[in-house]
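A single protein chain has been omitted from the complex, and every remaining protein chain is retained in its original position.
Read from first to last, the chains carry the letters A and B; within each, the first residue is number 1.
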Amino acid sequence: MTNLLKSSVAALALVTVASAAAADGKVVVYHWFEYMPQELVDKFTADTGIEVVMDTYDSNEAMLASLKAGGMGTYDVSVPGDYMVKIMASAGMLDTIAEGELANKGSISAEWADPSFDPGRQHSVPYQWGSTSFAVNRDVFVGDINNTDILFNPPAELQGKINVLDSQGEVMAMAALHMGIPQCTSDRDQLKALNAMLLSAKESWVSFNSDTAKEVLVSGDAAAGMIYDGFSAKARAEGANVEYAFPTQGYIAWMDNVVLLKDAPNRENALKFMDFLLVPENAAQLTNWTQYASGVEGVAPLLDEALRTLPEANPQNGAGQAVFIEACSEEVQAVYDTIWTNLKK
Amino acid sequence: MRRSKYDIKSLPGFFGITILCLFILYAPLVVVTVYSLNDSNSITNWEGVSLRWYVDVFSGHESQKFKIAAWNSFTIAIIAATVATTIATLAATAMVRGGKFKLRTVSFGLISLPLMVPEIVLAVATLIFFNSVGFTRGYATILIAHIAFCIPFAYLPISARMQGIDDSYEQAAQDLYATKRQAFTRILLPMMIPGIISGYLLAFIVSLDDFIITNFVKGAGVETLPTAIFGSVKQGIKPNIMAISTMLLGVSVILVTISYFVSKTDNKK
Partner (left out) sequence: MAGGAASGGSASTDTYKEARNWLLLPAWVYLGVFVLIPVIMMLVYSFLTKEFRGGVVWEFSTAAYDQFFFDRGLFGDEPAKIEWTYITIFWRSIWQAAAATLLALAIGFPTAYFIATRPERARPMWVFLITIPYWVNLLIRTVSMKFMLRDTGPLNDVLIGIGLINDPISIINTNFAVQLGLFYSYLPFMVLPIYASVERYNFSLSEAAADLYASKWVTLRRILLPAVKPGVIAGCILVFVPSMGSFLAPDLLGGAKNFMIGSLIEEQFKGNAGNWPFGAAASMVLLSMVLIILMIFARQQAKAEKEVS
């Protein structure tokens, strides 16, 4: 009798614990749409028993606006870009990951373990990274394309056929690289020159389009355009005879990162999610799907062959440095805003 | 014949313009349909006919999300249009048949307010409001916001219609001892039907297509069709979106055909 009682109590306890564990097993992810394959999400749930609830945004800034207008406390993690991580950190929106909380932290590639936007990786882990530069249609122009002159001081064949991204961050960063001045400089003469250069360059541009950056190259509406590396490869796959440029003046690197948000309702599960993405096998599955690059060590041998040999992933010798977009200080940002409005008025 | 020369019902060129109008409206849809059958990943290069995108919509990895998003969009649109049209009809009755009163112009201003405020502003303002009240964002917040901006869209056709209806019918009914309520429901309302339907349709479309406001006030995990499509476009426009759009078109064509036959039998009575 006593034995029966003991075992039934034990069974009851076990069931209670098990259901309690399943009851709080969810993680709320704020993510870009279609940036994570369903198979990977399912794998995470199968491995850990945690349910993934995903909400989506379509730009870094939209995510920031949404969180600022009251989204804090509802999401566990989100996936901002490089400069946005820094912005969120200074706004106190990110939670700190203590030493040892992330079991797989050591898998982060050495080159991405201590980036300028999150020293020591206290708030984030790498998700995917790539570059932003521009692509030129080789049917229209056959000269040297590894120079930012293509965008800002274009040859005759390309004038009036250039698309730039409709994004202040990317355009200003590229412009700064072109002029050889520091990003977010507060030097007045440099800023004035930047303003003037952009206004005169605009006359050769046909449009500011981010969403259709790939389409305009494929359809021929533009013969050259700023574009992300992944999209450039896709444009070529769709038949556009485009070549991706690595200007000597430098070009832009971007990195999307998974960050732990402050007041995360399921902090434990959030950390497990981040850990999951740092396992080389999972990172490789992600990378093969998104076709960008991973920040995790040990992924290379697991990648698809085609991905490894993409020209977009292999800059030529003499290419300039890839730099992240910097978030400017308030005073400089105000000037940048004025310049951008001048450009678009 | 004298009739055709003075028959105002058939004005020259109006038929032609109507056809032109329909052509302009439908031409891009033809493009959408044609490209939904495109065999390649691109929306600009043609690579042969294929039904694979339709298969993808139902079984591809994003299919579940799109299905739920479509369900959300349609249910929200139906509920929002219904509530908005009801509120708008009542309001129009008061404004058009309520005589002159001091707050009339102000009322009109309030009713058209959602229309005049830029969507982005209404979006952020509504979000801030919900948060300060502590309303958790989700399906309900989307619905509430949609009803609000649907009201002016429903109101304007209804009010325009009502203004064109002579009130002598209702006066006559009351002379015959009908109560105000009977005059309203038995006389005015039936004559209002085309206006109410116009208002309902407008509200429905507006709700179905809304992106900006929905994007800001939706909660985690809740997508509507526009937010799902917009988000998907950020990763490059793929023909599966074209397939979804074509299917939506198909659904509405079927609905129209059904309603046409329904109205045919109705008139036989």
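As a working rule, a contact is a pair of C-beta atoms (placed from the backbone, for glycine too) under 8 Å apart; a residue touches a chain by one contact, two chains touch by 3 or more.
Everything quoted here is computed from the prediction, not taken from an experiment.
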Fill in: Residue among B:L25, B:V49 or B:L176 touching the omitted chain
B:L25
Worksheet item: Looking at A:P115, A:G130, A:P154 or A:G169, which residue reaches the missing chain?
Response: A:G169
Response to the item:
Given B:I76, B:A91, B:I142 or B:V222, the residue that touches the chain left out of view is B:A91
Worksheet, complete the sentence: On chain B, the omitted chain is touched by residues 2-3, 5-11, 13-15, 17-18, 20-22, 24-29, 31-32, 43-44, 86-88, 90-91, 93-101, 105, 107-122, 124-126, 128-129, 132, 144-145, 147-149, 151, 153, 156-161, 163-168, 170-171, 174, 180, 183-184, 191, 194-195, 197-198, 201-202, 205, 208-209, 211, 225-226, 229-230, 233, 237, 241-242, 245, 248-249, 251-253, 255-256, 259-260, 263-264, 267
Item to complete: Could I get the residues of chain A that touch the absent chain, sorted low to high?
Response: 59, 61-62, 64-65, 68-69, 87, 91, 166, 168-169, 188, 191-192, 195, 202, 205-209, 211-212, 219-221, 330, 333-342, 344-345
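Criterion: only the chains that are shown with their structure count from here on.
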Discussion item. Counting only Cα atoms for the centres, state how far chain A is from chain B in Å.
Written reply: 37
Worksheet item: Given the complex with chain B, which residues does chain A contribute to the contact?
Response: 28, 30, 32-35, 37-39, 53-59, 62, 65-66, 69-71, 74-75, 211-212, 214-215, 218-219, 231, 234, 237-239
Item to complete: Name, in rising order, each residue of chain B that touches chain A in their complex.
Response: 40-45, 61-62, 64, 124, 127-128, 130-131, 136-137, 215-216, 218-223, 227-228, 230-237
